[in-house]
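For reference, the structure discussed in these notes is given below.
Of the protein chains in this complex, all but one are displayed in their positions.
Showing chain A:
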């Protein structure tokens, strides 16, 4: 069966033994030695193991004691998550030079959609190679990559030539690749499901593909449909760019505490304009408008209102903020006012199409 869906180019980049490699990078004396991050304490668990340690059968999630048994020379180091995060963000910066469609899975893994990339490079394979090279050149760390038409296959592929390698599954090779794939390597197939599959005589992708959708649904419920599709190369889940902000806000602290609403209106207007600017810059709009009031005694109060449509327009922001301001008496003089917008229209693709009319905003005359 040929692959019949709009062809995307997805790269799954997976850092090789990330935590352990960072430790080896920062501490030259650890290089070339079996290292386990975490698991040092009596009842600790290994969070990551260097390839030297893996040779001895040290795996992540193994207890420190078991690891030590497998590899008596194992060196335990304490995890330093801040450092991993720092490196991770540097890696992410490299990804973002190629595409904005980067979906981080964890500190050391990410999906990239390079169907359309910033260099107009048609070869995802070349991009993956370049990215891995740059990670090595800039950070001294090794990465593996899988390249294919969807996230599922890319992820499976990145494991094929690990460590420090990459694997491309071209669209025409997708059916074959999936057919020969061991069932336990399928994404979403864990130990339990694998056992069940084995009992049903499913050991490879090919076996899975031979089963009917109804058969899979009977045995695996909802997941049945997922398996049915995925083995046919159908996995439409988009690469979701990094978590978008939940709210956007603007605020002002006043040089003198204000006690009358009248003076605040003017400030609110400025804040609303600033907020509109920030929203427009990021092409955002939101439904919930929150007024933040910090009193002179630093007590904080928020009042919120949710509209039926998305707004980014300063006049609507101002009107709503005003309404919120007048809704209740002020408890004290005010040192800070802020307006923020949440319930954002970040899920653009679906939301904005479905609710086209709802986003409409009545404009006001600017007096």
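In the analysis below, a residue touches a chain if its C-beta (ideal position, glycine included) is under 8 Å from a C-beta of that chain, and two chains touch if they have at least 3 such contacts; residues count from 1.
Please note the rule applied: contacts and distances are computed from a predicted model.
Asks: Which of the following names does UniProt give to the chain that is not shown: "Beta sliding clamp", "cytochrome-c oxidase", "Methylenetetrahydrofolate reductase" or "Insulinase family protein"?
Replies: From the listed options "Beta sliding clamp", "cytochrome-c oxidase", "Methylenetetrahydrofolate reductase" or "Insulinase family protein", the omitted chain resolves to "Beta sliding clamp".
Asks: Which of these touches the unseen chain: A:192, A:329 or A:365?
Replies: A:365
Asks: Pick out which of A:119, A:263 or A:326 touches the chain that's been left out of the picture.
Replies: A:326
Asks: What residues on chain A make contact with the chain left out of this view?
Replies: 308-309, 313, 315, 322, 326, 352, 354-367
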